[in-house]
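Note that one protein chain is taken out, while the other chains of the complex remain in position.
Going by the order they are written in, the chains are A and B; count residues from 1 in each one.
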Amino acid sequence: MSTEFKLLKRVLSRYSTPMTLNYPSSVVPERKYSQIPSGLRGVPERDRDKCIGCRACYFACSGRATEVIDEGNKRVIDIFLFRCTFCAHCQEACPEEAIKLTERFEVAFPRDEPGAHVSTELDLLTCERCGRPYATKRMLERTYERLMEKIDPLVKETVSNDYRKLIGYCPDCRRANSVALDTHTKKYVWLEGV
Amino acid sequence: MKFATDPKLLEFVKEICPDGLEYRQLHENRVAVRVRVEDLEGLADLFIKFGARLIHATAIDLEMKGFEILHIYDFSKVRERLVIILEAHTERPEVPSIGKVTWQARWAEREMKELLGIEFVGMPDERHQFLPYEWPEPVEGGAQKGSEFIPMNMPITEAYQTLIPIGPYHPGVIEGQTVYVKVEGEDVVAADIKTGFHHRGIMKLIERRGYGRGVFAAEKICGICSGAHGLAYVTCVENLYESEVPDRALYIRTLLAELNRMQSHLLWIGVVADVIGWKTGFMLTWGLRERVMDIIEAITGNRVNYGVWRVGGVSRDVPQELAERARRAVEGLKEECSELLALVADHPVVKSRLIGVGKLSYEQAFDGGAVGPVARGSNWKMDVRADNPPHAIYDPKLISWEVVTDNGCDSYARTIVRVKELLVSAGIVSQCLEHLSKTTGEIRAKPRSIPVGAEAVGLNEAPRGELAYYIRASDRDENLPQGIRIRTPSYRNNAVLPLMLVGCNLADVPVIMGSIDQCLACTDRVEVIGENYRRSMGWEELVAMSRRASRW
Partner (left out) sequence: MVNEFILLLSMLVVVFVGLFLGVIYSFLLRKISARLQWRVGPLMSVYSDLRPLLGTTRVLQPLYDVMKLFGKETIVPEVSRRRLFLYSPYISLTFAVLAVLFIPFPGAPLLSSTPYSLILASYLLIGAALFSVLGPVASGSPWAAVGVRREAELFLVSELGFVLSIFSVAIARGSLTIWEIANSPPRPILTAVAGALMLAAMLGKLHIKPFDMPEAEAEIVAGPYTEYSGRLLGTYYLARIFILYGLMALFVSLLLPPLSTSIIWLPAYLVSTLVLVFLLALIQVLNPRYRIGNALIWYVKILIPLSILNIVVLVV
């Protein structure tokens, strides 16, 4: 019997303050919310200025939610939110820290609505010789920046010139024109310590 | 921390098992022994008499080279942390069955027969494991020869016996399963369980996704024990190469595994209260569980699928002030839990519903291969964290904890075991949080490449029992495994269920089903019948298809 009385005291203790929390929503601002802890893994967002279109997020995606569509001279990297599992693997894989998981968690949309996709569109560079797109402009620019930061000062100028000359050609055309474009690495041989 | 391997192990194994063709030492006290197919039965007999326990009996499809039958035995009671893997290579899919030797292999062999088409000669129970019993055509009587279970189309011989199907849709069971009970009045005379409604193909999914992305698929096998699957998977992959994981990562892993256990046991107590009709107990314990989920959400970013397990460490650190706040929350929670659960366990009506219900003696638990709190409630001191720990900190010198057993052998004993385990886990959590709030360090080590043909076994103590993963690395591709086999604890506990159901009252059936803490999402793991559902396939076609699909 004493168990029942202690239980009675316990259930009566919160009679007027139920444990039910209100839904944390931006839709109904006048009601009191419950708290979302910081660091919640929600919908990913890609910073368009930082993304270089390297497709690391596409290869890292564990739920096959990210798709890469190359059309004409545009590359679109699209995350379909209905398949995203918010695992943050793309956040770890991105070399430019362009993709970050926000704290947004409300992802109920009709299937075709644009809100159900997180898309980034990038320009692809087309080859001057064959006309096929082969890499995004941003990726080539960023590779150049990274290269210039860490390269040995002895070869810096040569590499920089080469880069600007060769960047307009896709790898197949560079190979086809290697004599005319002077892509041979023997020009680095005479440098000491290289 | 480096996970050490005992160098003298091979001689010991050669003594116990002298007819092996080849002995290979794997990382962390696992030994693989290649044997002939005909020796498997004799060795099973020998090992069981020696005191070993069968973890899983499975097979890997080596495409052109045939099949490799694997029997994994746990020798941790004989020699510290030893696990022996018997491999028998065969080109013909006819293999002697060890179902007669040990009860524990029954479901495993039925599963291998269905998934890979291997014929086990002399199998005591030949029914389908995951497919419906009537597949491919209605079977006369339902049972095959020699089985002592009830067939599905049971003739009701006496007028006062009723066959009651509990499931697949039933308010008393949480997930889809069918338990057939034959009742006379209110007493259960015979019982049988049929699973297979949740099969999703996760073992195949992980084989396609590779080691790095596979951890996310492994996490999603089960919602309640998601953390346990993540930890077992990373333990298994780290055993494929010689791994060294930073200490802080190990503390975070222990922390998350024990928080997972706390919320799973609180959920379970609520479910048992609901099943005996006490909705108040359900609401009160789930209210406390919400506080645990808030702590988990603050640490990992998600309540259910933690997503921080990585091969070589964890991906998300716990800042020191968060660890301190969480530690204070857990201490308060531990007091409230112990008060509330003392009231729940002492309630006279609860006691009358749970005491003496669902008896499972020590011998039945040992032979049938029960694991986890079901085994510990029958006075069998078996805990993977003490015998064969995963890659996390469970050393009693670093974190003080204890294995809880109870000798009641009924549902009430299992309840007491889980309640006490919950409080022990709360203690482990506060100790880990205290350590994390006072130190800093790295949380991730770079994984090394996985050698050709490596294999590993990873064990973990999920809230429901012992969880075993077996991964065989491919000899062609560094990123994808050749095969992965998962044996979940509910697999074993559900196989023992019919033994517990006979002789009880009908009102006790959901209580017993609840007391073994069924997690059917863990029990079933696959089957897509075909993309075009209107076409029906025969048995031979299905077997051929599964053999083809396992090849590349």
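The rule we apply is simple: a contact is a pair of C-beta atoms (placed from the backbone, for glycine too) under 8 Å apart; a residue touches a chain by one contact, two chains touch by 3 or more.
Only a predicted model underlies this, so the values are computations on that prediction, with no experimental measurement involved.
Note on the chain not shown: across the whole complex it touches A, B. Only one residue from B:202, B:232, B:284 or B:382 touches the chain missing from this view: B:284. Only one of B:320, B:352 or B:400 touches the chain withheld from this view, namely B:352.
Only one of B:68, B:111 or B:274 touches the chain withheld from this view, namely B:274. Of the listed positions B:236, B:293, B:422 or B:509, the one in contact with the omitted chain in the full complex is B:509. One chain is missing from the display, and on subunit B it is touched by residues 162-164, 170-172, 183, 185-186, 273-281, 283-284, 287, 347, 349-350, 352-353, 505-510. For subunit A, the residues touching the absent chain in the complete assembly are 4, 7-8, 11-12, 14-16, 18-20, 28, 30-31.
In this text, only the chains that are shown with their structure count from here on.
Computed from the mean C-alpha positions, the centre of subunit A lies at a distance of 36 Å from the centre of subunit B. If you check the complex, the residues on subunit B that touch subunit A are 209, 212-213, 216-217, 220, 280, 284, 287, 290, 294, 297-298, 301-302, 305, 307, 315, 339-340, 343, 346-348. Of all residues in subunit A, only 3-4, 6-7, 10-11, 19, 37-41, 60-63, 85-89, 92, 101 touch subunit B in the complex they form.
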